[in-house]
Structures are given as structure tokens and as C-alpha cells.
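Omission of a single protein chain aside, the complex is shown with its protein chains in their original locations.
On to chain A.
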């Protein structure tokens, strides 16, 4: 054996370092122990965060990836360690989050024998990964990691899983790291078709009521500046999807609000009144479109999209502009006329005023006794930094926080959009905070979701990540309860929770905690939380049976969005 040969486990760690990974989230176990042994030697170059569950590790990697724009990395052992990653993989796949997940696997001679902690993780994770591979030979480790990073971050990003047998980790091999720069079956750069730009510009220039919908593609494609220039020249009003929030500052004059089931009134309603609909880096999710048969039928649709499989998937378009929206928006900006649509804009304003009077004012400045979720977010907005990151879980609090958090910067929004994974927020907030301790990370979570991954308070304690946790406690699985109230005759079937003393739990984890039950104490509590040096747990007891409005009920059209 040559002196230059090193263990496969060392190759794993050195490959991660070669890919500029700074931090990984994980949990050890039998089949990944050689890699953990190697990590011990490189802890000054590669930080490892020990979560309390593998699901926590992958959600933390997602949170890290979403705010940093880098590839999130997590590691787990074989069998249950690997299967615990599946929810996070599915979440990252549907929300296009770049991840590289490394799992240990039983030694190659045991594969297929039902060995201890053996599971076919490549088979199980196939539908939930952009790419996956099993590595059984030490010489294949570095090329697989190089290819994995390239696939995860290029094109439309997504999660990659690399399953490495224990013998590949313990065998010795040469380490010559060659980053992957591309391969023939996978093309990431799509040149923009000039004719598509001309056709799109023609439609836009003729339009009387054009309307832009933008999604996370703008953030993933780093096209925020291009979007802004396009909107400023064309004068077109623009609304965002859940994951598109932050791509354009909400203070921008062209910004008209949020789309979807619990988005704003005007942006949903007026979708069915525009004449040209310009979708930028969004995929017409059913939570955005409502009933497809009655969605924007009057409009000519232009779709700026990187992923060819999204074209005509849900909404048929007149013009498809394939490619990165960073490129297409720039070309489109050159091709469109300077314009403004004061009458069209006024329509948005009129409906926004209506929503403001009926929904927003009562939410943010309530006169009733119970605290509203909206007023809590409103107070957070008053004291937060401009670049504060909001991490939310899934449910009523998610929709309220999204509606009222005033997004000003890209990559300040971390939530589980497509999959709707309860339990996402706490570990994702930890991951987001691990990227930068100096940023404000506010984790808004419900009393249902927090109990799905509450063990990660332990990771927050151990890392001292200064996450500000705002628990909006209504002692209900609120979103399900709202649906039960509206669509199931108020039959509250298994949605009421007997909750533990959350403050005691937080304090047991050595996290400073405070509980607010009265409106008068709210402002000071939020101030205390945001200036606190270190993690903080704020529980706010809110109205038990509040509902989120506006709402487009399932099966309804966007124009049937209701204010109550």
C-alpha cells in the first residue's frame, strides 16, 4: 500500500471540504462510524452539528441551504438513520433545495441479506431525490460526491443522496479530488430562444392589464435585480408565491401582494382579470391556482421557467421562455416598452383597501380580548432587523406570519412550501442560524408542529444558536380545526391539544423563556426577545379559534377568494 492512500472515510470528509462545505448536520451510528471517526481529525476544517434526530439534521441542512444559497450537507447511518431523512428529502425535492445527504450502508458483502440496520435506501429515496447512488468501492467515493454536489446545486436545485457501504469507508484509496463540471446526460444551461423573447415582448407590449407572478425561481436563479429592472421598465404589477417572498422588497411600488389559498385578496381575484399573465420561476402549484378550469382563462400566459417539465404541466402557456429567468428577464427588459398602468394598478389598490379594512386591521390592531397571531407578527416587524430571517412551520401561524412579515431581502424566508412538513421550523431555524450567528433568525411555530421536532431544543442548547422562537399557542391544530369549522360542521375531530408547560421545557434546555397571555405584555416581550444575546423562547397564548383569511377554499376559483 502506498503512503498516499487514505481511508474511504477520510476521502468522504476531504471531498466535503474540497466542495467548500463548512458545516454538516448529522447523527452517528454503526454503518457511518468510520466517517465520524474521520470527522474527529478534521473538526477545525469542517464543523459538525449533532442534532437529536436525523429528521432534525436534514431540516437543519435545508434551513442552512435556503439562507446561504449553498449546498446543505447532512449525514446519517444506515437503516433507521437513513429512513429518518426521507421526509426532509421529499421536502427538499418539492421545494428545490440543494442538499447532499450521505448515509452509511452495511458492508457490501451483506447487501441484500437483511443485515442489521440494512435498508434499501437508494430504492426508498429514489422518488424523493434529484439523484442518488450507492457507492461500494473506495475509488468511487470522491467522484460520487463531486457529481452529487454538482447535481444538487446546478440547474433546478434538489437533494442528492449518496449511500456508502461500510467497507468502502474502511478501505484505502488515493485521494485526487476533481470537481464535476458537467456530463453529457445532464444539461444545465439552456440558451434563451430569441423568438420566444420577441413573442413574449409582443404580447406584453400589446397588453392592457399585464400581471407578473414570481416564485422561488427568481431567488434560486439570483435574478432579483433583473426582476426589479423588468418591473420598473414595464410598469407591470407583480405578486409573489409563498417561496417567492423576498425576491422583491414588499416596499417596491410594483409589488401588489401574495398569491394562493391564504394570499392577498387583490392578487388572487385579479388573476382572472389580467389579459397577459407573466409567470416567472413559479410552477402554478394547486395552492396558487385553485380550480385550474377557472384559472386565468381570459389571459395569454407567458412562462419563464428553467425546468422544461413545468411547461404546460398545470397551466397551458402561449409563450414558453425556457432557461434561467436571470437571462430571460434581462432580454425581456430590453424588448419591452416603458409603460405604466395606473388604472389597472388602482384596481389592486382598491381591493387591497378592502382587505385592509376587513381582515388586516382586525388582525394587526385587534379590539377583541384574545391575542391574534397577526398582532404578534406585527410587533416582530416593528423591532426586527431589515435582513431578519423568518422561519415558519406549517399551518395557520405559517400563513399569518407569511402574510404579515414584511420581507425586504432575498433568502429571508424559510418555510416548508410544497410538502407542508410540520416539524420543519425548529431544526430549519437552527440550520439557518448556524449559517450566520449575527443574523436575526425568528422561528415562528405552532403548538402542534413544535412538538414534532421539539427535541432539537437540545441542539439549540448545545450550539447556543441564538434562534428566537415564537410559539403561537392556541392549543389546537389550528389549520385543521379551521377546515373542520368551515367544511366539516365544526366537528373538531382530534385537533384539540392538551399541551405541556412549554416554558418549563425550554428552561429545562437552558433556554431563556417567557410566556405572554396579555396584550399589554406583548411589545416588551418581543423587544426583550430580539435584543437577547442567545436563544430565546417566547410563548404567546393566542385566541383559540381564530381563522386565517382571505381564503380560497379547495375546489374554488381564485376569483372566489373570500374575506370571511
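Going forward, a residue touches a chain if its C-beta (ideal position, glycine included) is under 8 Å from a C-beta of that chain, and two chains touch if they have at least 3 such contacts; residues count from 1.
Keep this in mind: contacts and distances are computed from a predicted model.
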Note to self: I notice the complex is incomplete. Of the names "Sulfurtransferase", "Transport permease protein", "ABC transporter ATP-binding protein" or "Acetolactate synthase small subunit", which is the UniProt protein name for the chain that's not shown?
What the structure shows: "Acetolactate synthase small subunit"
Check: Which of A:42, A:172, A:186 or A:383 sits in contact with the chain that's absent?
Finding: A:186
Item checked: Touching the absent chain when the full complex is considered, from A:307, A:354, A:436 or A:559 -> A:307
Notebook entry, point to check: Which of A:18, A:33, A:50 or A:122 touches the chain that is not shown?
Noted result: A:122
Next item on the list: Considering the whole complex rather than only what is displayed, give the residues of chain A touching the chain that is not shown.
Entry: 122-123, 126-127, 130-132, 134, 151, 184-186, 307-309, 311-313
